[in-house]
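Missing here is one protein chain; the remaining ones are kept as they sit in the complex.
Per-chain residue numbering starts at 1, and chain names A, B and C are given in the order in which the chains are listed.
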Amino acid sequence: MLTIATGNKAVAAAVKAAKPGVIAAYPITPQTEIVEQIADYVAGGDLESRYIPVESEHSAMAACIGASVGGVRTFTATSSHGLLYMHEMVHWAAGARLPIVMANVNRALGPGWNIWAEHTDAFSQRDTGWLQVFVGTVQEAYDATLMAFKVAEDERVLLPLMVNLDGFALSHITQSLETVDIGDFLPPYHLPHAIDTENPLGYGPVTGPADYVRFRWDIERSMRDARGVIAEVEREFAERFGRSYGPTEDYRCEDADVIVVAMGTLGKEAEVAIDRLRDAGIKAGSMRLRWFRPFPDLDLAGREVVVIDRDYSFGFGGVVAHAIRSKTGIEPYSVIAGLGGQEVTYNDIADFVRNRRPGTETWFGVSDHV
Amino acid sequence: MTNITVRSVTNLSAIPKEEYLYKCTSACAGCSSSLCLRYVLKAAGPDSVLVIPACCTSVIQGTYPGTAMSVPVYNVAFAASAACASGMSEAFAAMGRETNVIVYAGDGGTVDIGIQALSGAFERGTNFLYICYDNEAYGNTGMQRSGATPLGARTTTTPGGKPTTKKDLDRIVEAHNPPYMATACSAYPLDLYKKVKKALSIEGPKFIHVLAPCPPGWRYPTEKTVEMGKLAVKTGTWILYEREYGKLTINGPSKAAMRKPAPLEDYIRGQGRFKNVSPEILNLMRQQVQQNIERLSREEAGVC
Amino acid sequence: MYEIRIHSRGGQGGVTAAKLLALAAFRDGKHATAFPFYGTERRGAPVVSFVRIDDEPIKVYSQIHEPDLVIVLDTSIMDVVDVLDGLKTDGTVLLNSAHPITGCNGACRYVDLTGIALAENLVVAGSPILNTPVIGALAKMGIVTLPSAEKAIREMFSDERNVKAARAAYEELKI
């Protein structure tokens, strides 16, 4: 069905189609609309799920963990401080190999209080063992959420998955949305280690170093296998529903001398900047990084690269710029822009490309930095 | 010589013979929590799951790949047990399963770090049983104070004796108006068994608070574990009761104790943690016992 | 690309008006996006919403700095906000007012949306509903078609008085 929706409503619509058995969530701006919509679906009988109105995000993830290992598909949503508050359980969910799907509406962290988009919240969960995808449109928020369940629950993966969308910029924008009849796209939830009282097991007991290392390695092995699973699921999705995605969304990159790498809505806005630059005779392209974990292999050889980081690792640099540098050996021009919802237009992005100085870092909007 | 095989073991006849705690756990010798868990599991039966936060029981079950427990045990982070149980209980309900979900948590994971999740689960009406086995300190990590450590007790973080009183967990839980709540003590395992049975027959959030004396933590000889629990009850320090849909019933052993409590010294004298308690503190402890007895007596008599 | 900026106060329906407009444009077969700029303000504070309409998919997420059309749902805002900031030289202003207002350069349209809402008794929590009548006015201006405007209103609201109010605004607005 073709309609319009906000990014938040699109996520909720995908959750409705995926029919989780249990949803446990705590409201936080700008994610609240997702849980409100889901609570409404459940109350109205449009979604036969059990909605647990927990008292905190820590408990939201704990309840998802209990439900997921109990044997049902599970979803939650959060943002910013909520994600940080559940951090302990975010790690636990991955170690417990539970395919929980979470929408994280990216938002900056206090102080001072700031409710607008930034990727630092998601990146602070970088090393938890969660798959992370960043979306750029309302349609993609819907599609990625649907695919998230299939990827996470695949027996080669069995890891939780975080769908990231920019706070307000995407969560609250109204765009067109085509919802689909998913048919048997999502198989019934099957967790090989779901709790079974006929076969009682002790889950996650005290574990010695030698065994612990094996289980950590299995997370990494599954993360590596996830690349192929993601590609398979995205291919099947394209065949069934006609919309295709990849690890990156490349725009006019074939003959580009300089490529802008950005994530989320800035990655979409960059495409407009590329058109402007091309009109001015600058052979630029853009590569919107969709998957952050597992991190994809990027074909950037022989190009100049401008990385826009809507995040920062203090005392080190932009997180994406660092990833690009270590993965490709290319010294990018690192632009720190869009923190706390800072307005970054396509004209600004075009200027980043025009004024690039590879190997250096610039904070957009800061005049006195060294 | 008495032929014991033909003589009936009368006081055990009502209790299932099955042991869900295999020989043997890595609990300390004389551990009352192990004793409690035996009876909890006998009452709950095999279609039950234990959700366990970080606590002594995390260790008692044994190290991977073997476990001493023959029901599923879900280990979860310290603050998370009640919330995890909420999710599990809802999942089972969604699947039409009637499996018992039982949190078995220490006092630290209950009165301190886990109290928010506990409160949330009770407010939401989660269908589960929460059992707090209370050894009045962080036992697993070597006896640091918890919110449940009583006034005057020495722990590794209150070397001069705890200057403040034990948090009244039961009154916090009571404020949630659960359909069933009870206290129990490891020295009365059959009473605990009956309470677990009754709790599991009721829909909604149930709570049992079990006093679990701890030989290394309280510093008494291992063989005194049951004796220590009985003294807690006989001195009125620990009162056995049930509150069903708000109606309080004082249980047998405490009825007599409340009328004429044994001297408090009988209980604390044998515990190294109360060594050198000042007369002032002892007096305060006595007052607390008396106040608690009076409060529960008034409630049972319908005088509030 | 046609870019619209809507000025309103929290609770007046500017955010919903933007969504309705995007939906109507979408029903016309166009691409459209709508988004509010949310501050941390509460009811009564000035709020800005944005709508973009184009024949091509829209990839711009930043705010609208050079609008083709500025809509002012509450003219009292003009005392505190420069609603004409960045308005294109050939841009248009649509005011919720029974009268034209001086100092409004460019093409200035006006219609008494509040009066229309009150006439239909479209009042929620003490506030007249402006978001459905304004879509009628915009249809008259040719931003969207009237059938799509009505369709969009019916998709979002079950109360038929909303459609009547939109039609009334369509009739009343003078081009």
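Definition applied: contacts are C-beta pairs under 8 Å (C-beta built on N, C-alpha and C of every residue); 3 or more make two chains touch, one makes a residue touch a chain.
Operating definition for what follows: contacts and distances are computed from a predicted model.
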Per UniProt record, name of the chain withheld from view ["Formate hydrogenlyase", "Multisubunit sodium/proton antiporter, MrpE subunit", "Iron-sulfur cluster assembly scaffold protein" or "Ferredoxin"]: "Ferredoxin"
Contact list for the unshown chain, restricted to visible chains: A, B
Contact partner of the left-out chain, one of B:G30, B:G109 or B:G139: B:G30
Selected from B:P189, B:P205, B:G236 or B:P261 as touching the chain missing from the view: B:P189
For subunit A, residues in touch with the removed chain: 95-97, 158, 192-193, 200-205, 207, 211-212, 214-215, 218, 222
Touching residues (missing chain, whole complex) on subunit B: 1-2, 4-5, 7, 9-12, 17, 19, 21-27, 29-35, 38, 61-70, 189-190, 215, 221-227
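Methods note: only the chains that are shown with their structure count from here on.
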Chain contact topology (line, ring, star, complete or other): line
Farthest chain (mean CA position) relative to subunit B: C
Higher-contact pair (C-beta pairs counted), A-C versus A-B: A-B
Separation of subunit B from subunit C, taking each centre as the mean of its C-alpha atoms, in whole Å: 64
Inter-chain centre distance, subunit A versus subunit C - centres from mean C-alpha coordinates, in Å: 34
Distance from subunit B to subunit A - Cα centre to Cα centre, in angstrom: 43
Of subunit A, residues touching subunit B in the complex: 21-22, 24, 49-50, 52-56, 58-60, 62-72, 74, 88-89, 92, 195-197, 200-208, 211
Subunit C residues within the subunit A interface of the complex: 18-19, 22-23, 26, 31-36, 38, 40, 58-63, 65, 155
Subunit B - residues contacting subunit A, complex: 46-49, 51, 58-59, 61-65, 67, 69-77, 79-95, 99, 116-117, 119-120, 123-124
